[in-house]
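A single protein chain has been removed from this complex, and every other one stays in its place.
Read from first to last, the chains carry the letters A, B and C; within each, the first residue is number 1.
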Amino acid sequence: MSGWFALVTDFCVFWLFVAAALCLYRIVVGPKAADRAVAFDTLSSVAIGMICLLCIRFSSTLYFDAVWILTLVGFLGSSAVAKYLAKGRVF
Amino acid sequence: MLESSSLLLPCVALPFLAAVVVGSGSGRIGRASGWIVFAAALASFLSLVPAAATHGIDRFSFPWLPAAGISFALRADGFGLLLAFIVSGIGALVALYSTAYVAEADPAKERRYYAALASFMGAMLGIALADDLILLFVFWEITSITSFLLIGYRYEDDDAKAGALMALQVTALGGLAMSVGFLLVAQVTGTFSISAITSDPALIAKLLASPLCPAALLLVLLGAFTKSAQFPFHFWLPRAMVAPTPVSAYLHAATMVKAGVFLLGRTYPMFGEAPLWAPTLVVVGTTSMLLGAYQAFREIDLKAILARTTASALGMITLLYGLGATTDDSLQILNHALYKGALFLVAGIVEHHAHTRRLDQLGGLRHALPIAFVACALGSLSMAGFPPLLGFVAKDNFYAALLHSEWLAGTPLLRTVVLLASLASSALLVATAGKLTFGVFSGAERAHAHGRRDEAHADEPRVPLWTAPAILAGGALLLGLASLGELTSDLVTATASAPEHRAHATLLPALGWPLFASLFALVLGVALYTRRDAVSALQKRLAGGPAASAMWEGAMAALARGGEAYSVRWQNGSLRWYLAATVLTLPALCVWAFSETGLSWRQISVTFADTPWYGFLFCTLLAVATIATVRARTRLAAAISTTTIGFLVAMLFVVYRSPDILLTQLLIETVSSIFVLLVLVFLPAFPARDMKPGTQLVNLGIAAAFGVTITILLLLTMTPGIREPSNIATRPGGLLSLALEQGGGKNAVNVIIVDIRAADTTGEITVLVVVGLAVYGLLRTRRRARQQRKGRGTRSEAA
Amino acid sequence: MTQHSPIIRVIARYAVPLSIVVAIRIFFQGHDEPGGGFIAGTLLAAAGAMYMLAFGVRRVSRFPWWRVAVVGLLVSVTTGTVPFLLGKPFMDNVILHLGTVHLPTATFFDLGVMMIVLGTLMTIFLELDLERR
Partner (left out) sequence: MLLELLAALAMLAGTFFMVVTGIGLVRFPDVYTRIHAAGKAGTVGVGLLIVAPMVYFGPTEPFVALRGFLAIVFQLLTTPGATYLLAHACYVTSYPAHARTEVDELQDWIPVYPDEEFGHE
């Protein structure tokens, strides 16, 4: 874990925060629910990225399972909202 | 374990066994249930004989709750045997009487009657022989319950229900108070066993000296007074007369009401010398004696008269206990049991025969019911206290005790009042006895109610009906005559509760003031009887004042109204109110806890050295997301931003290195967002216009209070000094190593959940299952109800 | 009921079995790495939700899910009381060495937890959905 690599990781983590903040802006403002759903989906992708970087930063693979679950979760969340918007019911 | 192979246990257990047999029996037992109970009562009666024969005290004890020092102890001393004999003897007679009296179309109802009667008998035997305070209390409560069942036997009509309920409320209240009294006594003396306390003067001294003594005494007395229908609680007894007559005879004359007085006898050795004992008992006894006699004379209904006279006679016995006359208290109890039982059963025959109990509609039945007439005459004479009956001897002893008691001598004013009250009530009793006997049996045979003359003669009272009263009345006469010799005195001394010297119960008492007093009472009574119309006219004019039972019902109604008002005010169904209440309790509790334990937020000292910078960033994002949720205009927006909060919190778990919870949080967040979407249709739309500024401020306040409290709590847990050593997991005996050795797993979190603290998890998962079943059950029943309504709706439209 | 869009049905056909495999993987790695009954149960419930999202509720709603929860409770409680009956302290853990694998009995307790979580969540999903109809 050489010095410059840690620096790069931190730099990337910071910029992921910026991306997350932008997504959050869309969630807060988003005129319609659909926008918020999209932002929510991107937020889950940003979260996956964040976890990967933090795995590297803490050099432990314990959190790697969360990546898998976040994918499933992100998909479920947005498709449920999409179906609700389209058909008014979820199942 | 069983100390002696005495017959005490079977004696108490037999009636309960009979109750079970009769209660659970199928149709074919039907008519025989009465005879089974009779046999059980007789068996108990006979099983007591060996215990009485052995002069030594017969004991039986079995460790029931060794941890609490409570044992199932029975002890047959003289006094206990007396009540036990009365209970089983009169029980047998009443069972016999009931076989003819209680003829029900539906055998199941009859079986329930006999089951309740048998279990009552068992409980009364338990009270008589119990040697353990808690055991006595248990049997006491059983009698209250079975009396409720028996009074409310004809539950179709409302008076029975009301009367039964009132009896239960009053006696249960007394029972409760008494149990607390017993606990206090046991607290001071350290033992529950009655014989141990009464036989050890040191314990008694300790009890009397302790500050708890007055409280314990009053509580126990409360139990006794409610059970024996003494002055403040006398109103339930007349109301309980709606019960079938054998029940009235058995419960409310011979046994149950005696339990209260019996308790006085049992607790006299303990509380006898207590300063409060004498005055309370004398005052209560005298008032209930006089009040009972006065109201008895005014009554018209046969059983009401008898109920009032019972209260009066019990008042007399309570007065005697107040004066400490425990050498011949058994004489009074025995005498009252005999004559009152006989009179009640006669009243039953009269009612059975003439279908009415009102004196003004009765008369001239001496030809129709000759034997009943004889029994009633003997009983009334014994009540009035005419020689040669036992009543005369009892009255004479009563006046002797009254005049010779040192305690009364100390207060001349009270002594005269008590004397006058006794004379008045004795006279009234004599007059009532006269009214009772002559009113019913002598005089012209008036047209009975409903004019069914022919049918009245048809049902000559069957044999079991008149045998019971005859035996009882005969007993009163025989014991009276026996007192010429020494038999009665021996019997009385043997069964008295604490005989100092040999009681002398003789039909020919020494000439002296007691004799003159009782003779004077007789003369006054006869005079009163001859002028009874004038007296009752006077009584009518004096009538007034609220009936005690009305006051009691008023109190109960007020209690119910109060409860309802409370629940309407606090459970008013507004979700906001419930939420606010729950949320506000935490800050309130914390404030109280902080003030108690001296903790305060100033002790928080948390360094931010070891928190990585991205922790802060996540927190800022979290704050923004929370504000988004609050400001959301539509339900879906709020739902999505809540899920976002969940995600950001999950990210914090990564920063603070806890993978297990991270996975759980993510999954739970998704599942709950799906739940929200499922029910979004039902949630009320967000209020189009904003809430009034006032409510917004209130909400803000509540939320702020909650938030601040949680922050302080968290920061306190973070300060090093307060929480446990930081290496709780990693130190040698810590959780990590523990998980590895015993749990066989490196992931301590999971091992803890599943193995080390598996008992807690079992609790939690049970809650989870219950939640699942609740949702399943509730929604399904609601849907079925709605479908039925819809089904009915469409049909009605179609129709 | 084919009005579910084909796209989601295709995705679900691959995603649901994959999720189930991962859930089982997480269940068994529970003792050493992060995982365990609770997480596996919720993951299975999520997979179930995805299935219902894609293929509708008809086939799933016939299965009595609340019984799964009750059986799960039975499994957990029996795992707890069996050592108790054998005289060992309540909920004691016995490590069975089946060949190379060492299987602590607590795993059955974990299995119970998983079944309970799965059963409860699915019951709530189905009931809430039926409620809307």
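Quick note on the criterion: a contact is a pair of C-beta atoms (placed from the backbone, for glycine too) under 8 Å apart; a residue touches a chain by one contact, two chains touch by 3 or more.
Bear in mind that the values here come from a model prediction, so they are computed numbers and not experimental data.
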Which of C:Ile11, C:Ile24 or C:Leu103 sits in contact with the chain that's absent?
-> C:Ile11
Please identify, in ascending order, the residues of subunit C that touch the omitted chain?
-> 5, 7-8, 10-11, 14-15, 18
Where subunit A meets the chain that is not shown, the residues are 2, 5, 8-9, 12, 15-16, 18-23, 25-26, 32-35, 37-39, 41-42, 45-46, 48-49, 52-53, 55-56, 61, 64-65, 67-68, 71-72, 74-75, 78-79, 81-86, 88
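Here is the rule we use: only the chains that are shown with their structure count from here on.
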With chain centres defined as C-alpha means, what is the inter-centre distance between subunit B and subunit C in Å?
-> 50
Express in whole angstrom the distance between the two chain centres, defined as the mean CA positions of subunit A and subunit C.
-> 26
Contacts with two or more other chains, residues of subunit B listed in rising order = 659, 662-663, 667, 670, 674, 678, 681
Shared-contact residues (touching 2 or more other chains) in subunit C | 26, 33-35, 43, 46, 49, 125, 129, 132
Quick one: which bits of subunit C touch subunit A in the complex? Just the residue numbers, please.
-> 3, 8, 11, 15, 19, 22, 26, 33-35, 43, 46-47, 49-50, 52-53, 56-57, 125, 129, 132
Any idea which subunit A residues touch subunit C in the complex?
-> 62, 65, 68-69, 72-73, 75-76, 79-80, 83, 87, 89-91
Note which residues of subunit A are touching subunit B in the complex, please.
-> 13-14, 17, 20-21, 24, 27-28, 30, 33, 36-37, 40, 43-44, 47, 50-51, 54, 58, 60, 62-63, 65-66, 69-70, 72-73, 76-77, 80-81, 84, 88-91
